[in-house]
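Got a structure here, written out as structure tokens. Questions coming.
For this depiction, one protein chain was excluded, whereas all remaining protein chains were kept in their positions.
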Amino acid sequence: MLEVRDIRKIYNPGDVTEICVFDGFSLAVPDGEFLSIVGSNGSGKTSLLNLICGSIRQDGGTILVGGEPVDRQKDYVRARRIGRVYQNPALGTCPQMTILENLSLAEGKGRPFGLSFGVRRGRIEYYRDLLRDLGLGLEDKLSVKVGSLSGGQRQALALLMATMTPIDFLILDEHTAALDPHTAETIMLLTDRLVREKRLTAMMVTHNLRYAVEYGSRLIMLDKGRVVFDCAGEEKKALKTEDVLGLFNRISVECGN
Amino acid sequence: MKNQTKKILSLLAAAILLLASAALVSCQKSLPVIGINQYAQHPSLDNCRTGFLAGLAEAGLTEGKDFTVDVQNAGADDNLNAQIASTFASKSAALMVGIATPSAMACFNAAEEKDIPVVFIAVTDPAAASLTEGNVTGTSDRLPVSAQLELIRKLQPDAKTIGILYTLSEPNSVSAIAEYKEKAPSYGFTIEAVGVAAQSEVPLAADSLIAKKVDCFSNLTDNGVVDVLDSILEKTNAAGIPVYGSEVEQVKKGCVASAGIDYYKLGIQTGKLAAKILRGEAKASDLPFESVTEYEIYLNEAACGELNVSVPADVAASAVKADA
Partner (left out) sequence: MLDVLVSALTQGLIYAILCYGLLISYKILDFPDLTVDGSFPLGAAVTAVLITNGVHPLLTLPIAMLAGALAGLATGLIHVCLKVRDLLAGIITMTALFSIDLKIAGSNLPIPRGTDTVFTAPFLDRLFGPVSLSLKKLILSCVIALAFKFLLDLYFKTKSGMLLRATGDNSVLVTSLAQSEGKMKILGLVLSNSLVALCGAVVCQEQRSFSSTMGTGQMVLGLASVIIGLTVFKKLSFVKLTTAALVGSILYKLCIQAAILAGLDPSLLKLITAILFLAILAVGSLERRKGGKARA
């Protein structure tokens, strides 16, 4: 269970560029939920993810994970229980290192990185199986540097790495936005499969309304730091992309966009 | 991939060839080579070098007939200084000459294996630089501190404090300051010494000395300070404070006077020392280093006049005039 309670966040306070993103924002994400978040630019989607991960700090309110406040924890401490995939495939992997080394790093997440060998021979078959499951032919490229892979391959690898160790939440930050439609579809299917198989609680920010409607168990729409639409369960299953699009356009017009 | 390896190999080969040809060119002559390692580009050090060659000539050795010289300047770069010295040693120079302390030390260290004799010029404190034991000799440019203090007393009978600027990183200056402080009381002076870590701080330090109302400045052979002497003189002249130099070049620039060393003569003295070694008349290890015993008094009469420093007749008579 993730709870965001009464959050306030102001960028550049006291400056002419002052922007209030959230003022009294609250949201609860129960375990096992796959939440899609949509909203126009500047509605606070990415800020919300950054606040949860600790990349930025709130000016008021509190964030609880499993009932415990995490406000005092640094971003890398929170990362122990959170997997995150970014829009830019380059952010989830190390380009100068091989696939094998990247996977070895990911498997060591959250534990001390000591002086034992980073790559364990005994795990290679296991990695190969994981890569085979991706269906991208990466299982034969273990010693290839990640920098020479395509964006889609890198994003698939990033997704795999983010979910390799047990985590409480998976955070997907427009993770298909930088990919071509075909690759995006593949990654989206893979995401859905991983979330189901590992029974992950996930939060996905996306601009693709169709993905938001087709995948996940709950959908919310943000506008100016408020939840303006929230649907789950049977209602969500009946939801059509056109309905959300209509709502989206109406709100955008109200905003004068 | 293979192409790349080839490229790299050829690059390496080219570097080695270049080195080989350069070495061959420099090794062709069979005359004994004197390797001169001068630490920096500096008028006093240049005088040492020209004096040294003149000294060899005075001793009857001719360049091109009895020896050849390989002059290198380290440009005050410690890395280059070490590498120049080791290059001389690798080329088996007959004699290595280090001008100024760092170069002398580098030469002596590089000469260790082949036991090449080393002759140094302008090392203020050879003992502190470990240049007294082994196949090494030379000349020290220890400042005539007593003579300088005596000179200041004669020109400024009422003076009480002497200001001295120095750079912390120059060992010669640190030991000279100690000597000044030891000897000043017997001439009725107190010393105000201001040390700086970098040359850029010298003007500030000069201002602070002027603000402390010192009666005069006295210079050491401190490169960091001497290099910016002109800007110091501008300030002191404006404040009406005379500056005493440590050698003739400084007096020519506008210091009132100096009981100082003539580096050209120091060079000649060293050249004669080196000639003995080259001829095989003596070993460097058997020759103790020499210090300058006679000092000249240099006088800049124009500067004295401007600053109302009255020169007693006996000083004026014995001094060498060194107006610009």
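What to note about this one:
To keep things simple, chains are lettered A and B as they appear, and every chain counts its residues starting from 1.
Everything below uses one rule, namely that a contact is a pair of C-beta atoms (placed from the backbone, for glycine too) under 8 Å apart; a residue touches a chain by one contact, two chains touch by 3 or more.
All figures in this text were calculated on a predicted structure; none of them were measured in a lab.
Only one of A:29, A:134 or A:162 touches the chain withheld from this view, namely A:162. Checked against the full complex, the one of A:12, A:41 or A:116 touching the unshown chain is A:116.
Shown as candidates are A:59, A:101 or A:168; the residue that touches the absent chain is A:101. Only one of B:89, B:165 or B:191 touches the chain withheld from this view, namely B:89. On the side of chain A, the interface with the absent chain consists of residues 74-77, 79-80, 83-84, 86, 90-97, 101, 104-106, 108-110, 113-119, 145, 147-148, 162, using the contact rule stated above.
Of the residues in chain B, those that touch the hidden partner chain are 1, 4-5, 8, 11-12, 15-16, 18-20, 22-27, 41, 70, 72-80, 82-84, 86-87, 89-92, 101-102, 105-106, 108-110, 112-113, 128-131, 133-134, 168-171, 174, 197.
Following the convention adopted for this analysis, only the chains that are shown with their structure count from here on.
Chain A and chain B have Cα centroids separated by 69 Å.
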